[in-house]
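Heads up, one of the protein chains got dropped from this complex, but the rest are sitting where they should.
All chains are identified by letter, namely A and B, in their written order; residue positions are counted from 1 within each chain.
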Amino acid sequence: MDALFSQLFAGLSLGSVLLLAALGLALTFGQMGVINMAHGEFMMAGAYTAFVLQALIGDAGVSLLVALPLGFLVGGLLGLLLEVTLISRMYRRPLDTLLVTFGVALVLQQLARDVFGAPNVDVRAPAWLQGAVPVLGMNLPRTRLFILALAVTCVVVLALVLKLTPLGRRIRATVQNRDLAEASGVSTRATDRLTFFVGSGVAGVAGVALTLLGSIGPTLGTSYVVDAFLVVVVGGIGQLKGAVVAAFSLGLLQATFEYSTTASLAKVLLFVVIVAFLQVRPQGLVSVRTRSLA
Amino acid sequence: MTEQPTAPPDAGGLDPQALEAVIAAPGSRFRHDYLEVRGLRVVFDGFVAVDGVDLTVTQGDLRFLIGPNGAGKTTIVDAITGLAPATGSVQFGRVDLLGRPSHRIVRAGVGRTFQTASVFDELTVLQNLDIAAGAGRGPLTLLRRRHVVPPEVEAALETVGLAHVRDLPAGVLAHGQKQWLEIGMLLVQDARLLLLDEPVAGMSQAEREETGLLLQRIGEQRTVVVVEHDMEFLRAFAASVTVLHQGRVLSEGTVAQVQADPRVVEVYLGSGAHGRGRAARAGGPSTEVE
Partner (left out) sequence: MSAPATTAPAPNAAARPWWRHPRVRVWGGFALAAAVLLGVAPVVLSDFRLNLLAKFLCLAMVAVGIGLAWGRGGMLVLGQGVFFGLGGYLMAMHMKLADAGPGGVPDFMLLYGDGVVPAWWEPLRDPVVTVLAILLVPAGVATLLGLAVFRRRVRGAYFAILSQALAAAFAILLVGQQKVTGGTNGLNGFRSFFGYDLADPVNKRMLYYVAAGVLLVMVAVVRLLMVSRFGELLVAVRDQENRVRFLGYDPANVKVVAYAVAACFAGVGGALFAPVVGIVSPADVGVIPSIGFLVGVAIGGRATLLGPVLGAIAVSWAQTGLSEQFPSFWTYFQGALFILVVAFLPNGFATLGGLWRRRRGAAVPGPGDAPADPPAGTSAHADDPGPDPAQDAATAARTAGRHA
């Protein structure tokens, strides 16, 4: 019973990290079809934002609370810059976008290495996040709980924004029928930029959250971006709920595999499971079916 | 077989004589082919796009499917060719088609075109036709270079009047030429059931005329179903017509019979005559029937 519960929590915790990493992608890849390999580096930028803030402010609690919105801003602005300079030219060439943004990722990584040094650095967790909360005889680390709560908050906020605000309506209109949206007076260019800003901003927030789990380094993003893309592939394109379900499913699966085998074998098993899953649902968990030839 | 025309057909123009060489196969093979659709139903996420359609098209018929937008015309073609999941039954030449993967349906003798001309832009006209002719080729043939142009490809080039541009990339062809190329590809792939989705869209009047005659000639030996919006074209060439409305068969018969059917008039002229809803809701181009 204890083992089961601890598995469940490990899976949920892993899933919440995956979800944070994948949420921005669900917007940029899922809604816009842009494969942004630099997404991981936006997370890295968010993480270093937290690092710099802590050095400036000193108090771990205050700096964390400031870092969350500021990380959003840093990630978002980087994304905006990328969209305006490169991606906007390449909407018709999604696969090439992948390679171009990989180039951007390399440059950003090296930039971080030159500015902050190659070795990993640590960001202290605030006192109120240290230690664990006893639940049902288990000690659940407060940082993990915080990230879980943060992930859920981000999903809810994003879902509300998409559903209720004019921006959300514009995004959904553009996704469903770009030409029609344009003809109806929606500026698809502005919508693309905003979507990208928000998606990349969430990556920045995810980066800030990752500082709570361990030391951070220039290659922080690479280790998460592949998994994050898998979440979107499994979740399916077009809706956030697919990403949510996929993130927690993959998190739970990986935790289970890690428990019964080893961490390295778990990755391979997870890959096999995903390919097998795509045999049944090649469009992912949630898909918007259309009649189009493609 | 017929004599090949000696003079190279220079520009444009279909060559009906060359057609004989392509379609004049052993007659017995085509004798009993007919398309039989029973109770076809296609549902997209709860939306019923096709609702219990029955359709029988025999060889020698040139059947037109018409109806307002959203009537389910293209969806029926998609269902027959395995592109849309459907229930019911579809048989052609006594072979069940539903549930098979698309390429197997094609190998059972079914060929189709798409609303937007889809040819391989980077390949030449000749290469396009050669690929269409080669679905049955074994791996060894595939892995070799093409040394000789297959006779049926040669004849198809003449038939659709593209012999003079055989080595140009298909991407540079005019719109009408691309559609002819598609018809040529159907001929060489030896389809016995041809499903054509708006084959004359964007063609000039003269091109339509030629295409219509070509389709009539093909229809004598094969089973042809045409989805079309162009009423003038339909009146000139259709042997029979099926009118679809909101996923159901509304009327069926000759052009004259269908035009006289009050229900058809209602669907097409409904909004204009009564100043309200039906055709408009279906999104139909209500001015198509004069």
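What we mean here is this: a contact is a pair of C-beta atoms (placed from the backbone, for glycine too) under 8 Å apart; a residue touches a chain by one contact, two chains touch by 3 or more.
These numbers come from a predicted model, not from an experiment.
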Residues of chain A (touch criterion as defined above) contacting the omitted chain: 29, 33, 35, 86, 89-90, 92-96, 98-100, 102-107, 109-110, 113-114, 222, 226-227, 229-230, 233, 262-265, 267-268, 270-271, 274-276, 278-279, 282, 293-294
Residue numbers in chain B that touch the chain omitted from display: 1, 3-4, 21, 81, 83, 101-103, 106-107, 111-112, 114, 118-124, 126-128, 130-132, 134-137, 141-152, 154-155, 158, 167-169, 171, 185, 189
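Everything below uses one rule, namely that only the chains that are shown with their structure count from here on.
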Chain A and chain B, separation of their C-alpha mean positions in angstrom: 47
